[in-house]
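Attaching a single structure in structure tokens format; questions to follow.
Yeah, one chain of the complex is gone here, protein chain that is, but the others are all in their spots.
Take a look at chain A:
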Amino acid sequence: MSTPISTDICIIGAGPVGLFAVFEAGLLKLRCHVVDALPQPGGQLSEIYPKKPIYDIPGFPEVLAGDLVDNLMKQIEPFHPTFTLGERVERFEKLDDGSFQLFTTDGTEIHCKAVAIAGGLGSFEPRKPAVENLEQFEGGRGVHYMVRDPEHFRDKKIVIAGGGDSALDWTNFLANVASDVTLVHRGTTFRGAADSAEKVQKLHEAGKIKLVLSSNVTHLHGNGELKEVTITGNDGKAEKVPLDCFIPLFGLTPKLGPIGEWGLEIENDAVKVDTLDYSTSLPGVFAIGDINTYPGKLKLILCGFHEAALMCQGAFKYIFPDKKYTLKYTTVNGAPSM
């Protein structure tokens, strides 16, 4: 077990609003630790549309989503935030002194004086195919929704399902790692990158992979460990295929995740907040950006920025109830630093 991280505010979510909250907290001399389930900061902007222009950020007539994230990262540099990426905050406990203890999926422990949830639409989780007993084989028992370490699949029999770029790319890559690769796709053609699709086709023609089109994986079989899958064609014909690992790659979809179980007041999959300081129903826990809801809510990045500024005032008061804060302008104080 690693040493617990200690900070003033733990920001859950490294999207644009979470990152800007680091800046606003830094102006108040509050230290931040940021946690995100994705392996890189930026949230939706990095994960879904890094090359798309955004037009409603003040001062930027047009900015690419990825560039906005880069700029936000540069803007928060002086405050030296720390990050835990690729892990999701699974549970949290409020301690008797009003501080919090958070635990991630990978066992990272964070002690903080306030929590700011900036989780956007929730954590991005793999889109799962409609196979009945899928969950029975999750958690290292044969079903993998992403390829974290290709070496895990060395010399194994694998079945990949999907028709997008991820499925094509990993089929091509793992063809040289796994002992047996089968790609199952419900369609007859691939619309992923033409080059990747061509490579898959060539590997198939060379007998290095098996390509099963117009089909779906419909059943998983095994006793504790995955042993076989049933692949069913669109014509109804079914075949059992022995394997070690099944890798369904159907992209990511946002889910509220464990936040919904933390006892916060929730409305329509969003956390209810007081617009005075974006505090939730649990003192010391705040929610900003797309994950919160209140009368008149607009899910815009610029609204999230505003919420971050007010939230930090509220967090400051929660952490230091006896300290008086006077608003200072960055133009007066000069370059911000910790």
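Simple rule for what comes next: contacts are C-beta pairs under 8 Å (C-beta built on N, C-alpha and C of every residue); 3 or more make two chains touch, one makes a residue touch a chain; residues count from 1.
Rule of thumb we're sticking to: contacts and distances are computed from a predicted model.
K.L.:
Looking at UniProt, which of "Aspartate carbamoyltransferase", "LamG-like jellyroll fold domain-containing protein", "(2Fe-2S)-binding protein" or "Cytochrome c oxidase subunit 2" names the chain we cannot see?
P.N.:
Options "Aspartate carbamoyltransferase", "LamG-like jellyroll fold domain-containing protein", "(2Fe-2S)-binding protein" or "Cytochrome c oxidase subunit 2" narrow down to "(2Fe-2S)-binding protein" for the missing chain.
K.L.:
Among A:Q44, A:T171 or A:S215, which one touches the chain that has been omitted from the display?
P.N.:
A:Q44
K.L.:
Based on the whole complex, identify which of A:P39, A:P150 or A:G251 touches the chain you can't see.
P.N.:
The one listed residue touching the chain not shown is A:G251.
K.L.:
Looking at A:F23, A:F79 or A:F190, which residue reaches the missing chain?
P.N.:
A:F190
K.L.:
What is the set of chain A residues that contact the non-displayed chain in the whole complex?
P.N.:
44, 48-49, 52, 121, 127-130, 161-164, 166, 186-187, 190-192, 216, 248, 250-251, 253-254, 268
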